[in-house]
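Here it is, the structure in full.
A protein chain is absent from this complex, but the other protein chains hold their places.
Here is chain A:
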Amino acid sequence: MRLQFILSEIGIGLRRNLSMTVAVILVTFISLTFVGAAGLLQIQVGKLKDDWYGKVEVSVFLCPAGSPNVQCADGEATPEQIDAIWALLDSPELAPEIQKPYFETKEEAFRSFQEYFEGQDWAQAITVDDMQASFRIKLKDPERYEIVADVLSGRPGVESVEDQRKIFDSLFLVLNRASVMTVGLAALMLVAATLLITVTIRLSALSRSRETGIMRLVGASNLFIQLPFMLEGAIAAGIGALLAGGGLWLGVKYLVTDWLAGQVDWVPLVGQSDVLLIAPLLLAIAVVLALVASVVTLRRYMKV
């Protein structure tokens, strides 16, 4: 009886304020689409990091002959110095961090250089002695680059330590800024959504003041009087969230899975499963926001 009664009250309220209900649905839909897009962007960044950082290495460049660098004033790195670095890589300090060290000699560096720039005239002028030997070190956790850099830089025979991750930094910076902007827009839209929910509930309460007046008079509990209004806001916002989830799902399917994945096959991309991960969060945001907005509104505008 109670449930049926509350449900019918909600139905009446939603239909009576149809245009406001539609406005709430649309605004929450758009704002949560932004929130979801920001979330997907972050998931994408995470996927790229996982994939690319796994492939990148730390390069320890050894002193070549005739380097102008102060580190290399003693000339080319000697076999003893190279052995000392091998020993360091095996030391208990570094060994746990390292997955696989690999030593590239001058000759190997020269060969891959020639292969890479094959056919270019200027490349012919480079000789083996222009190249430098290096250690290529794959880390277990690419984020812990600093430890390796600290131990190895400044050692005799080491010219510089470089982290290939730096190459991606600017790309990630752009992606992160894009998500910040998206979240900012989403926040603004969510404010609009909250205000709209507030107004909708006020209107709804006003148009049913006769009913609620009688309910108060005959001793209906406050929760019983207010629940239909709170649920009204929550349902409208919830529909908006479902639409946002559906929109993101379609967007990812048509833009990413069906199209982008065909064009760009060398990076992992977000998929529909990631949308399924985000959609419940969007729904939770919408419902919580609507409930908070309605509780505040009802406290202010509905006398107990």
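Note that a residue touches a chain if its C-beta (ideal position, glycine included) is under 8 Å from a C-beta of that chain, and two chains touch if they have at least 3 such contacts; residues count from 1.
Going forward, contacts and distances are computed from a predicted model.
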Going by UniProt, what is the name of the one chain that was not included in the view, given "Act minimal PKS acyl carrier protein", "Cell division ATP-binding protein FtsE", "HprK-related kinase A" or "DsbE family thiol:disulfide interchange protein"? "Cell division ATP-binding protein FtsE"
Where the complex has a chain not shown, which of A:G184, A:G213 or A:P280 is the residue touching it? A:G213
Omitted-chain contact residue, chosen from A:F172, A:F224, A:W249 or A:Y301: A:F224
Touch residues of chain A, complete complex, unshown partner: 1-2, 5, 210-211, 213-222, 224-225, 304
